[in-house]
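First the structure, then my questions, so here it is.
Here the complex is missing one protein chain, while the rest keep their positions.
So, subunit A:
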Amino acid sequence: MRGLESLRIATRALRVNKLRSALTVLGIVVGVGAVVCMVSVGAGAQAEVSEKIRTLGANLLLVMPGARNSGGARLESGTQPTLTEEDAASIRRELVDVRVAAPLLSRSIPLVAANKNWVTVVAGINADYLVAREWQVADGRSFTSDEIVSGAKVAIVGSVIVEELFNGRTGPGETLRIGNVPFTVIGVLGKKGAGAAGRSQDDVVFIPLSAAKSRVLGAVRGTTREALDFISIKVSDATAMPEIERQIETLLRQRHRIRADAPSDFKIENPADILFARGAAVRLLGTLLIAVAAVSLVVGGISIMNIMLVSVTERTREIGLRMAVGASRRDIRWQFLIEALILSLMGGLVGAVSGAVAAVAIAWKAGWPILISPWAIVLACGFAGFIGISFGLYPAHRAARLDPIVALRFE
């Protein structure tokens, strides 16, 4: 009852100074906004990283051509055709913990099916690649070893291709021209969604590596026919990954006859590590921003305190009058506390909304899932309220402590 009355009095007082009230809560708005935004963005980024690592396939290493950036001249990755199918085969053969070592050669090429065109990545692989990526053929079948060896004109396509070229009809049995060479679709892959680079992993056509080399890619590549884009290596045991990395390094340096003091002409990456690192970077940024938000909330609290102190001074006569007609100290204290609380909660609400909007915008731009955490909103608003109460306490106390007769005489 009394609480409701204080609420009414407080909102009226705040409405009188709309602009001042709005400016006062700016710090709270920024603080709460940053918290809500960062928690949501962090959660989205985290979900994204986990999802990508999941679709990547577990325990994956990539070997790519190109020099490491060590000491002397830097060689652009991929400019030197250094990785061959033989390298892949020997990694598989020599290293016990390697389950598969799948070579891949790819290029963006226009596709034609019936009267439709589509440009996509066509990759020459063998069946090992799908094992490495833990990628199932959802419809149809995978390559047979005969097809791999003979370089048959068969293709396995991603779900995007089915949608774009075959109007969503089932893929197997369809014919597809890659460049000018007709291929028969034998399988459609299960969906993977967006990859590490952001583009859909399902927008892809796989053909046997030998077919790629001889019929599609090798001819136009202008480099050695043997050159691979990368080798995907699936390791049987996650804990063995650093060791395997070292073993691959030694093996390939031997095979490529690289002198001990020369840099390698290939590099080994752990894509999960890279994704984790990116996730960690987002998290670090989030932590920093939350620190900024905390500062902002405290500053917001101080500005609430400041404005409440001003307000108490301005309204000293009003306070005296209220006391004269019977307001107790508790009534006065409540009036100003509730005013501070409303100020901070309004700031919190506006901040939460703008933070959520910002988070949605960021997630949308980055292609992350949108994860607005209701807990972050509740927590941030709760904290804003806490700030409002704690910084409103002293001004409210000052108001309540006024002597009625002194307050009434105040000029």
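Quick notes on this structure:
The rule is short, and it goes like this: a residue touches a chain if its C-beta (ideal position, glycine included) is under 8 Å from a C-beta of that chain, and two chains touch if they have at least 3 such contacts; residues count from 1.
In the analysis below, contacts and distances are computed from a predicted model.
This figure omits one chain of the complex; the name its UniProt record holds, of "SoxAX cytochrome complex subunit A", "Macrolide ABC transporter ATP-binding protein", "Cell surface protein" or "Molybdopterin-dependent oxidoreductase", is "Macrolide ABC transporter ATP-binding protein". Checked against the full complex, the one of A:Leu23, A:Ala324 or A:Ala366 touching the unshown chain is A:Ala324. When you scan A:Ala22, A:Val131, A:Val292 or A:Leu408 for touch with the missing chain, the hit is A:Leu408.
For subunit A, the residues touching the absent chain in the complete assembly are 1-2, 5, 12-13, 16, 317-318, 321-331, 404-405, 408.
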